[in-house]
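Every protein chain of the complex appears in place save one, which is left out.
Letters A and B mark the chains as written, and numbering starts fresh at 1 in each.
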Amino acid sequence: MTMQTEPYVLNVGPVHPSTHGVFRMRVTLDGEVVINVEPVFGYLHRGIEKLAEERTYTGIIPLTDRLDYVASMTNNAAYCMAVEKLAGIEVPERGEYIRVIMSELQRVAAHFISMGSFLNDCGSYFTPFLLMFRERERITDLFEMVCGQRLMYNYIRPGGVSQDLPDEFVPALKTMLEQMKKYIEEHEKLLKENEILIARSRGVGILPKEMAINIGASGPTLRSAGVKWDIRKADPYSVYNRFEFDIPVGEQGDCYDRYRVRMEEVKQSFRIVEQAVKQLPGGPVRAEVPQLIRPPKGETYAHIEAPTGELGFYLVSDGGIAPYRCHIRAPSLMNLTVLRDMMIGWKLQDLIVIFGSFAITMGEVDR
Amino acid sequence: MEVTRPPFIYSDKELDEHEGQVVENLKAASQTPFPDPDKWLVEEAEKQGVFLTTVDAVINWGRSNSIYPAICFPACCAFEFIAAMGPRFDLSRFGMEILRASPRQADLMITAGTLTWKMAPNIRRIYDQMAEPKWVIAMGACAVSGGIFRSSYNVVPGYNRIIPVDVYLPGCPPRPEALIYAIRMLQAKIRKRANIGKD
Partner (left out) sequence: MTVALAAVDVQKKIEAKFPGTTSIEKNAILVKAESLLDVMSFLKKSPDLAFDYMTTITAVDYFDYFEVIYLLVSMEKNHGLTIKTRVFDREQPSLPSVISLWHSADYQEREIYDLMGISFKGHPNLKRIVLWPEFKGYPQRRDYLQ
């Protein structure tokens, strides 16, 4: 005797405890198995690209802070690199080293949030998430010492950084690195070989290598599929060619691999910060830049390795004080293209784990 | 009694158009901000001062010390709210221990993030689903007045176009200590409320 069944549409809505931000999926289910997924976004579309056409080049920096709101330093750095390429400004050495230190600390802070919410989705109700927030507070204390803000820094400017490091920064940084190493050991002991984590995320949501390149993925999502492509090594910018670091690469491309790639990247970031602090030179931190920058006519594209992937800015200038067009290449939007193909055939609870392992920020997807 | 139900909509295109129509209707209906819900405080103070019975005082003490916030996290201020819930700036010492996912079990809606016209009908629906008594704290510059994005084509200039707001908290983003101050202000307001004899 056969039972008559019918597929139904479930709305995993914009306000949901497991979607990271306002993201909505219309899921067609047959029992518990997913047949079709349609992502809907745009609930945080604030029109940043259009607002940028009305502001001066330095006045756009607070707008770029709010793109990927957990990693503001790297957003500022990408935009300032694009402006410097257009206007032909050269950054002094000390400014470059400070930018590298800030970007790598920001990468650690952003990865802590992504890993914490991924572990939250896998079932450990809030404990690793809050522990990672406690460690992240150490990093935001350092940022507050430098520029006064906890979340939206507005610190990296065209030509360097806005002000020099205070005297107590380097000793505080060294103490923080010691404490962090102890925390990461404790974290790995508890969670690296954890049965429940492996059962929920090993073999789930596999992203094959050719598909990852075809959809334009970048960052940990691309590297977990086995492709060794990191902009800091493939197209070095700033002073990254003076440091020694490795690029962690995954094997299978499943959710567990994405979590491990992020953890290894945190350790490599600490290596870079230690080397940069040793080599830190003296001198000015910002080049002599006029109040209102007027780059010559032209267009350019500059990209960096942000925590979520390749963040790029395409700037078109017509010689005035505001850009003619500012386009933002958002890594989270490109990584999301493959969501539907990766989720079909899995069950509803795997959907949440797969979506959590992408670690997207809605401010970047919608802009 | 005849109950009429709307027809079920299944295709993606029709769903999109139906939702888009809801957004346009809400946009046309929200051209002026909601009036302040605090008017009764001013009128009472003009008479002889607020006079509460002991039962009222006990009920208000219970309500103000056990507020459950609802989840409403569009954007960046959400991370300051989560940091306020974290181990450093502990919100559970003020009674706000748990974050309730279901709006039916929540009293307080802390709106942490920019509101866009596309998201507005969903926020209105969550506010309507919360049970009385309920309060709203508008957190951040974007919630108070649209903030840095005010002149954009998709941004609502402040939450008070859609729902009535009790406490306004400026900052971009406001520090967790500022959020705690706003919650203390709200608790002071709840304690002045006369429950018995009020409709």
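FYI, a residue touches a chain if its C-beta (ideal position, glycine included) is under 8 Å from a C-beta of that chain, and two chains touch if they have at least 3 such contacts.
The model shown is predicted, which means the values in this text are computed figures rather than measured ones.
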(message) Can you list the shown chains that the omitted chain is in contact with?
(response) A, B
(message) Using the touch definition from the top, which of A:V146, A:A225 or A:L336 touches the missing chain?
(response) A:L336
(message) Which candidate, A:M25, A:L105, A:L197 or A:I215, sits in contact with the chain we can't see?
(response) A:I215
(request) Can you work out which residue in B:S64, B:T114 or B:N154 touches the chain that's missing from view? (result) B:N154
(request) List the residues of subunit A that touch the chain left out of this view. (result) 41-42, 45, 47, 49-50, 211, 213-216, 227, 229, 234-236, 298, 301, 303, 310, 312, 314, 316, 324-325, 327, 329, 333-334, 336-338, 366
(request) By the contact definition given up top, give the residues of subunit B that touch the hidden chain. (result) 13, 16-17, 19-21, 23-24, 118, 153-154
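FYI, only the chains that are shown with their structure count from here on.
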(message) Centroid of subunit A to centroid of subunit B, CA atoms only: how many Å?
(response) 30
(message) Can you tell me which positions in subunit A touch subunit B when the two form their complex?
(response) 9, 13-17, 21-22, 26, 38, 42-48, 50-51, 54, 62-63, 66, 69-70, 113, 130, 133-134, 137, 150-152, 362-363
(request) Could you pull out which subunit B residues touch subunit A in their complex? (result) 10, 12, 15, 71-76, 78-80, 82-83, 86-88, 99, 101, 113-114, 116, 118-119, 122, 126, 148-149, 151-155, 172-173, 175
